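Read through the structure below, which is laid out as structure tokens, and then see the notes.
Excluded from the complex is one protein chain; the other protein chains are retained at their positions.
Moving on to subunit A:
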Amino acid sequence: MNLSTAVQEHYAVISIEGRFTAAVAPRLREEANDLVAEGRKNIVVDLSAATFIDSSGLGALIGALKTARVAGGDLRIAAAPEHVLSVLRLTNLDRVLRNHPTPDAAFNAG
């Protein structure tokens, strides 16, 4: 698994490659905290290369969403795999953790 960050003009993209589980969850939280501390409150988590996400991964996404929202920003996800979308739908979280086809679409489309 790999986690990398790319800073764009209006938002930052955190890309997750491989398995997004308890081993990675704290790293996403830290990365999101650091970005928000630098004033980058709009974050996209790009899941296009994530092969698997468990409840810890989902928990970390929610935690990071909270951090972004408290700072007045937002966290959105891009290219989430179907099993993640179905868990988000079942738990009604799809309304607060919105999925977009690409990181670019997540903030540019509004």
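Here, contacts are C-beta pairs under 8 Å (C-beta built on N, C-alpha and C of every residue); 3 or more make two chains touch, one makes a residue touch a chain; residues count from 1.
The rule is short, and it goes like this: contacts and distances are computed from a predicted model.
The UniProt record for the undisplayed chain lists the protein name "Serine phosphatase RsbU, regulator of sigma subunit", from the options "Serine phosphatase RsbU, regulator of sigma subunit", "histidine kinase", "Sulfite reductase [NADPH] hemoprotein beta-component" or "PTS sugar transporter subunit IIA".
From the options A:25, A:50 or A:106, the residue with contact to the unseen chain in the full assembly is A:25.
Considering the full assembly, A:91 is the residue among A:4, A:51 or A:91 that touches the omitted chain.
Touching the chain that is not shown, out of A:60, A:79 or A:106: A:60 (per the contact rule at the top). Residues touching the missing chain, restricted to subunit A, are 22, 25, 29, 54-60, 62-67, 69-70, 90-93, 95-96 (touch as defined at the top).
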